[in-house]
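Excluded from the complex is one protein chain; the other protein chains are retained at their positions.
Chain naming follows the written order as A and B, and within any one chain the residues start at number 1.
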Amino acid sequence: MSTLLWKEFRENLKWGVVLLIISFLYQLGSQFISPYEQVLLYSNFESMLGLGCAIAATILGLLQTFREVSRDRWAYLMHRGVTPQQILRAKAIVGISLYLVAGLVPLGILCVWAAIPGNVAAPWHPLIPVRPFLTILSLAPFWFVGVLISLRDVRWYGTRLMVFGLPAVLGIFSVALLSSSYFIGILCSLVPTVINMALMLILTSNSVERRGQYGQLATPSRCILALNISISIAAAMMFVLGLGSQLARPYLAEGPKVNVRTTILEDGALEEVTVDNLTQKIIARKINGQSVAVSETHEPEFLTWRKYPEWIPGGDLYGMQPWLPAPMHLMDQQLQCVWHYLPEQGVFQGYHRQTRRHMHTISPEGVLPASQTPQQRFDRLTASTVDYGVEIATRDKDNKRDPVTPPLRSDTVYAFRDGVFYIHAESGEVRKIYSAPPDDPLTGVRITESVPSQQVYEYEKPPADSPRAPLLAEFQHKKTVRQFVIKAEDEKRIASQPLHEQLFAPLEQQAFVMPKGLDTSLYSQFLGFRKGTHALYVFVDASTDIAMYHMLYAKADGAVQRHVVTNSLAVEVLSGIFPVVVPPGMVVTALTEGRINQIDTSQVAAEDFAVHPALTTVHRLLIAGVISALIGLGLSVDRKVSRNSLIAWTLFCALMGVSGLLALIGLVPRPLRVKCHQCGKLRAVDQPHCPQCHAEFEPPPQNGTEIIIREPELVPATVE
Amino acid sequence: MAGDIEIILGSAAPLYRQIVDQVRLGVATGNFAIGEQLPSVRALAERLLINPNTIARAYGDLVREGVLESRHGQGVFIAPRRSVFSDDERQRRLALAVDALISESVGLQCSVDEIRTAVEARLKELGLSNRKKRG
Partner (left out) sequence: MSDFVIETSGLTKYYGSKIAVNQLDLAVPRGGVFAFLGRNGSGKTTSIRMLLGFETPTRGSCSILGCDSQRFTPELRNRIGYLTESHFAYGWMTIAECERFQSGTFARWNDRIFAAVIEHFGLSRKARIKDLSRGEKAGVCLAMTLAPEPELLVLDDPALGLDPVARRALLEAMLIVTQGTERTIFFSSHLLDDVERVSDQIAIIDRGVLRVLCPSHELAERTSSWILKYAGPTPTLPEISGLLNVSSFPGEIRIIAVGAIDENEQRLRALAGVDVQRVPVNLQDAVVSYMDDRGRRKSLFQSIGA
């Protein structure tokens, strides 16, 4: 074994070194380029690292194997007094070790570097490198993917690559499980990694023994390989289909050529505007159901357009990990600090840009120097969004933005579980502007500018006489949603007084009364707006298989006047294809559809009331499953698999749909059939007896010139 | 000399037959002396670079014919001319050989004189003219 290790090491050390250099450049380069940030915390760094790890491990496995695969070289390697498993094991130990060194050594150096104060303008916590470390670790099984790609004895290179699916899924799973409470998270994360390594090792080891031929593998390996290929094909198909549908979307016949966008006017009236999809021009306009004239310059602002946090497996990185600091966008000119929020301490820490040392701390008491220990702390940080790009500030008489007065910006309003704080680092101002009820903690804050729909409003140059836009602040609690409309009483007072004095004195506080029969705990992404006498609610009902969008137009007292239910266009189009094609894909689609980036009621056609598709997802899945099972059964019978395999493949195809069928076609070859010389029927060439007449094969043709002497006389005993 | 055995590859005669014929010819011409030791199977195989089994077969045939004798532990030697066959048997074999010669020659449409001249010339050439029957 040591000989094998020595040989692999000598042969492949150079690749390990190349990998190490690349990894060094990426990891340390990323940090040196931005010394203000703790790159290890950034999801960009981590996703690039993850992708890089998967590719690197695969390439390493490839390099170690594909050159060995040519016939004579393979025979040279394999024909020795060691088992193929030992040979693979030696390759794996060397390969994965080189990979780990390449990944972890730069990481270690990076950690040491970052932990020394004055190097990086960010706090350090020993658990920070755990995520990248586990990312590197959980993608190690991709080394086996490289080996399998080299080994597999198939004609088309496309199918050779279809072995990344299983390790990818388990790898992603492993990293995703990392998010919550850390120690359990780490343990949970290791389990899929271990399973991943084990499965890939079993499959690859058996494949090496049998030179990559499916038909020769043992049953466990066959199952793993079939699953792997099927998942890979499904992923590839989803990627292609997804890409294709995105590109084709504007041109799809099914998609509407126009969209109807809904909003509420000041007086509570429901406005519906029909917009042409391609030209984005307004075609028609209705208020409370009545058509009105369209003004050329009309550009409605859609209150129903909001941004929601993206659904990533593992959820909110910063909220969930109580140990890790979160970079914050508290920018300030004077203090010249980069700010981080530390969940464990409940404070903000500011690190100086130049010296990169901890200079200031922000606690509920205010902005303190670093040497001073804060006596109070903030509660847990929640999501807060202030429409970025829109600097909500007061305007002076000439409608110019007043830069002096502290503005309400995404970096000044922070929501914690117990209330909302206004934090302005430059002026040193830290003030609680809203307290949540103790039994109804805050879950998020949204502040946006609400623009009257009659007005055209360009960002840079508002018309001279445009009235001040009120601010719509929405505070989402666990149980309730509270909205505040913030208006300034008159210009002078706003300009001369600090804005926040006036800000959340409730000038107009409205709490929603839910329409009867709606239980918000069932729904996600609840959104509500109220203007005048009416309110517009939009929410997603994810309790059904396909997330259904509900839009209610109701009176302030809760009486519902109109209720529209639909699923979005995306689901409509893709779900038509997916279930027949990729049942697992449908499941994923259904899970994620409800959490897309935007809820855009532009997808809702005004005439669509309570539209339910005739076939729900469940129906589609069942039909797809049955069709796939039948086709799979037919293919398997044609390929003359054993009875156990027949059952297994049929079930497999039922579950995996088209990707399962393609795996079956790719893996199990059709045996060659020739005519039986006795009964004339077709018979497989790999069976010694004809299934119909039990005859053997004809001996090869003789033409009278054969000399076959099987038992030659032995050489006479040696004469000397 | 007994060491003069050579082989020709690609000839119609198999290798073992070539060795047999050469030894026989050598004995007949007196090139190989009675009691002379032939190279061992191994040594000859090495020199000629052929399979020792070939040589073993040749030697085996020659021993059976009585041309060679095998002394245990020492090797093979040219055997003294022994009458392996009885007189009648010898006559019978001679008659066969003569028949073979005659049928071949007559087939070539040679005259009797031609045949006789050819035989005598050859015997002379090989220096066997004056050999007497060995007792």
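The working rule: contacts are C-beta pairs under 8 Å (C-beta built on N, C-alpha and C of every residue); 3 or more make two chains touch, one makes a residue touch a chain.
Nothing here was measured: the structure is a model prediction, and the numbers come from that model.
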| item | value |
| --- | --- |
| Of B:Glu6, B:Asp21 or B:Glu46, the residue in touch with the unshown chain | B:Glu46 |
| Sole residue of A:Arg160, A:Arg211 or A:Arg431 that reaches the chain not shown, by the stated touch rule | A:Arg211 |
| On chain A, residues whose C-beta touches the chain left out of the figure | 2-4, 6-7, 10-11, 71-76, 78-83, 211, 213, 215-216, 672, 685-688, 697, 699-701, 703-710, 712-713, 715 |
| Residue numbers in chain B that touch the chain omitted from display | 9-17, 42, 45-46, 49-54, 57 |
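The rule we apply is simple: only the chains that are shown with their structure count from here on.
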| item | value |
| --- | --- |
| Distance between the centres, which are taken as Cα means, of chain B and chain A, whole angstrom | 93 |
